[in-house]
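Only a single protein chain was left out; the remaining protein chains are all shown in position.
And now, subunit A:
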Amino acid sequence: MFSDANLTAILLTAKLASIVTILLLLISTPIAWWLARTHCRAKVAIEALVAMPIVLPPSVIGFYLLVAMGPEGPVGQLTQALGLGTLPFTFSGLVIASIFYSLPFVVQPIQLAFENISEHYLEAAATLGASPLDRFLTIALPLALPGFLTGGILGFAHTVGEFGVVLMIGGNIPDVTRVVSVQIYDYVEALEYDQAWELSAIMIAFSFVTLLLLYLFNPNKRKLA
């Protein structure tokens, strides 16, 4: 049904989004927990920082990442000192950029879910002798499950839909950085509208199904985060 080039791009995009989603769930959990429970004054500043990718144009993020991760940039100097080389034009580079770019879409739903857990449950468990880790694993996590589902789906979908950042740091290498959105862009630029049509239709179907799942899991919360 698909050409080899399209299939390669689809598989690469799925691989990228899956890895990013798993890493994002791991990274976002402690951040969301801290943001939900802390009374620290720095909280609003951290919240604002986490939410930045929502409002920044992808071209800005992509350009800064390209410069920062380049051989002369601070991140690039660090990765070179660690013997990892530089990140632009690599799959790892895309993973790191996507984590940064999709972070708020995972942190916010989980934070909201944590905030909705009443202190009373946690206090009751504490009086019964449950350790903080115990309380987190057996009470907070299960109660916040819908938040994790929402965050996971949004993080996955947002990474699939990523374009500007990948375009800036990817270098358009087949099977390494040429994801579906970049492939579609190439087709349009090359006036191959039939091919663009086919891949775009898949993206539309994917987006619809994703959002459908999201609303099925959260029938009462129509607002995303």
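Throughout what follows, contacts are C-beta pairs under 8 Å (C-beta built on N, C-alpha and C of every residue); 3 or more make two chains touch, one makes a residue touch a chain; residues count from 1.
Definition applied: contacts and distances are computed from a predicted model.
Asks: According to UniProt, what is the chain that's been left out of this complex called? Choose from "Acetyl-CoA acetyltransferase", "Molybdate-binding protein ModA", "Alpha-ketoacid dehydrogenase subunit beta" or "Fe-S cluster assembly protein SufD".
Replies: "Molybdate-binding protein ModA"
Asks: Per the definition of touch given earlier, which of A:Ala42, A:Val55 or A:Leu191 contacts the omitted chain?
Replies: A:Leu191
Asks: Which of A:Leu167, A:Val180, A:Leu199 or A:Leu214 touches the chain that is not shown?
Replies: A:Leu167
Asks: Can you list where subunit A touches the absent chain?
Replies: 66-67, 69-72, 85-86, 88-89, 167-168, 171-173, 185-186, 188-191
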